[in-house]
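Pasting a structure here, questions to come.
A protein chain is absent from this complex, but the other protein chains hold their places.
Let's look at chain A:
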Amino acid sequence: MPGTVQAIERAAAILRTLAGGPGRLGLSEIARTLDLAKGTTHGILRTLQLVGFVEQDRVSGQYQLGGALLHLGTSFLDINELRSRSINWADPLAARSGQAVRIGTVLEGQVLVVHHVFRPDDTFQTLDVGALLPLHATALGKVLLAYRAGGPAADLETFTRRTLTDPRTLAVALDGVRESGWAFEVDEFLIGQAAVAAPIRGYGGLVVGAIGISGPVERLCDSHYRPLPRLVTYVRDAARAISRDLGATR
């Protein structure tokens, strides 16, 4: 069978064995069932454990299917976990850029804001954690769309004259996001507001969220309405730092 990856076949066999078993299974039992070397089996089990597909009982050391398998279709990373792991990088991003920082994930076709750091100027601001933003009209949303299988929704709502509402134009923009590794918005959601965002990646490079800054167009962009390179660098550095903490480069 040319073009198949043996380790993945074996991993699938291990998962089926665990799913078909009476409950928890020990390492030797699994290795014996599949006629695999113990060392090989252990290596695969450890990797499966790392991605949450397999759990090991602390007392007996036996293995069972992991909770992540049950939620394969929904969220990969708990949103509160994502906030907790990002907070130390979101603060310096706000301090360096002088702008508000938001972290978002996808929830039912929209961007769910899971973390928000105020613009550090001590003006009155309100936390909008839990707010929902449109995917196609925001920098955060475009990042999340760009790294998601399947296209955006059919009817793209118009927020301003600059909102990308033509699916083909949006598709071209998303190609650009994948190519450059970051996204921006200028006057597309709110008039006078610009934003820059970059992907946060977890294990295996999977995009689990986006982090970005937003603020007045004149603060974020040059005279050609292009985001200032310095700010783009800050955003991408923060995204990379969080991804590294989440194990993206492993």
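Following the convention adopted for this analysis, a contact is a pair of C-beta atoms (placed from the backbone, for glycine too) under 8 Å apart; a residue touches a chain by one contact, two chains touch by 3 or more; residues count from 1.
Operating definition for what follows: contacts and distances are computed from a predicted model.
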{"item": "\"DNA-binding protein\", \"Heme exporter protein A\", \"Sugar ABC transporter permease\" or \"Glycerol kinase\" - which is the UniProt name of the missing chain", "value": "\"Glycerol kinase\""}
{"item": "Sole residue of A:28, A:88 or A:180 that reaches the chain not shown, by the stated touch rule", "value": "A:88"}
{"item": "Contact with the hidden chain (one of A:21, A:120, A:167 or A:181)", "value": "A:120"}
{"item": "Those residues of chain A which, in the complete complex, touch the missing chain", "value": "67, 78-81, 83-85, 87-88, 91-92, 94-96, 116-118, 120-122, 125-127, 129"}
